[in-house]
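The structure is given below, and queries will be raised subsequently.
One protein chain is absent from this view; the other protein chains keep their places.
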């Protein structure tokens, strides 16, 4: 279920007056619990050294995740590192994709990722709000906007293209 | 004044619950008429062979432009060409930048532009909705989402970085 | 046949000591004359208003093209425009792809293009040296380095991803 905080999320309101894609009815989107279970099965490294990435909410063509700031993501001065932000954006878009297409899309692989670092993030959690721009059977494109907890302006922005292998069935 | 169509625009509602940047009060943003006048002065090539790009609206950290489809932007099959979409995205972000910073930012130059072509656009006008992600004194980053007139899903998406030369004053 | 100027080209020597991909023996690469003939058939717009793009040479995983500077590619100050450089990079990588895969790859479409503008090009021709980084059956990735005639340092650099539709046969 999507709570009140989701209703106020920028992701959901990105294209508010446009009809949503009919491709994926929202009742077919994986729940946060289903996603977290899949992540633990196929991608235990994500939580290597302590749980660091949490899926907060998913909705039509979108997902929001949180990076819990640990010492190993930090650079001198306490700022979250570029690779940690890259990983958060990449994982976020990938989660948005397979939450819509189902577990067979867990094999989706990043083909291209373009990231802009906009501001030095302060110490603290980083949120990523992902939005799918295209969700085809073999190809998906999504964007990810990263914010420091509580801040109005994004710290980074990424766009990624993913290839979805044909089902092994 | 921003009319009804603007209120329904996805650009304006991209970050609805976050406080807007204080850097540029909306009363200091150039109007559409001021922008069009500047474009005619400094960039007459844009209208070479007939007026093709129209600024529709500007608002805090955002701008919307329209590409009026002419024969010379088309590819076989009647689709708008990649270079025409590149130009629209690039001009759109540049307009968003100088409409906030004033005429001295007309010298802003594109350093990097990353564009994803998502769907083949049908024949017809293409709209671009631009949003500034960062607006510094020397550097700005913006994104551009392109739609075919009347369509729900974007045909292309771009992110660009612009260098703003120091004022000559 | 590749002449002396080609032997001195940076493109050919990009990976000089690595064995070339076996995928496309050089005797199967289209010749410049074959490429030019195909371009005139499928993409006459390229020469709209006078011949502007010339294919100079093709070789294993590479191609070199020239943009003949016309007034309509220029910006105030006599510099070649960003969209003209975008087009040159895009056409160059596309030519490299279909010259290796044959006419059925003329349908290849640009999915993503990332371009960095490095220096203001002086008035004059612009050369593009393209190199394929991946040449699969359905997907190709190439880079394009743009130089002003006679200059040592590149004016722009682009990387593009192309989707190659399945043969209609």
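In this document, chain identifiers A, B and C correspond to the written order of the chains, with residue numbering beginning at 1 in each.
Throughout what follows, contacts are C-beta pairs under 8 Å (C-beta built on N, C-alpha and C of every residue); 3 or more make two chains touch, one makes a residue touch a chain.
Please read these numbers as outputs of a predicted model, since none were measured by experiment.
J.: Among A:80, A:115 or A:128, single out the residue that touches the unshown chain.
T.: Touching the chain that is not displayed is residue A:115.
J.: Kindly state which of the options C:29, C:58 or C:159 is in contact with the chain not pictured.
T.: C:159
J.: When the complex is taken as a whole, what residues of subunit B touch the one chain not shown?
T.: 111-112, 114, 139, 161, 163
J.: By the contact criterion defined above, which parts of subunit A meet the unshown chain? Give residue numbers in ascending order.
T.: Residues 42-43, 45, 48, 72, 74-76, 81-83, 86-87, 90, 109-117, 120 of subunit A touch the chain absent from view.
J.: On subunit C, where is the contact patch with the chain that was removed from view?
T.: Residues of subunit C in touch with the missing chain: 8-10, 13-21, 114, 116, 118-119, 133-134, 141, 143, 145, 152-154, 157, 159, 161.
Going forward, only the chains that are shown with their structure count from here on.
J.: For the sequence-identical pair subunit A and subunit C, determine the rotation angle of the Cα superposition and round it to the nearest 5 degrees.
T.: Nearest-5 rotation angle for the superposition: 180 degrees.
J.: Which integer distance in Å separates the CA centroid of subunit A from that of subunit B?
T.: 26
J.: Could you say which residues in subunit C touch two or more other chains, in rising order?
T.: In subunit C, the residues touching two or more other chains are 111-112, 114.
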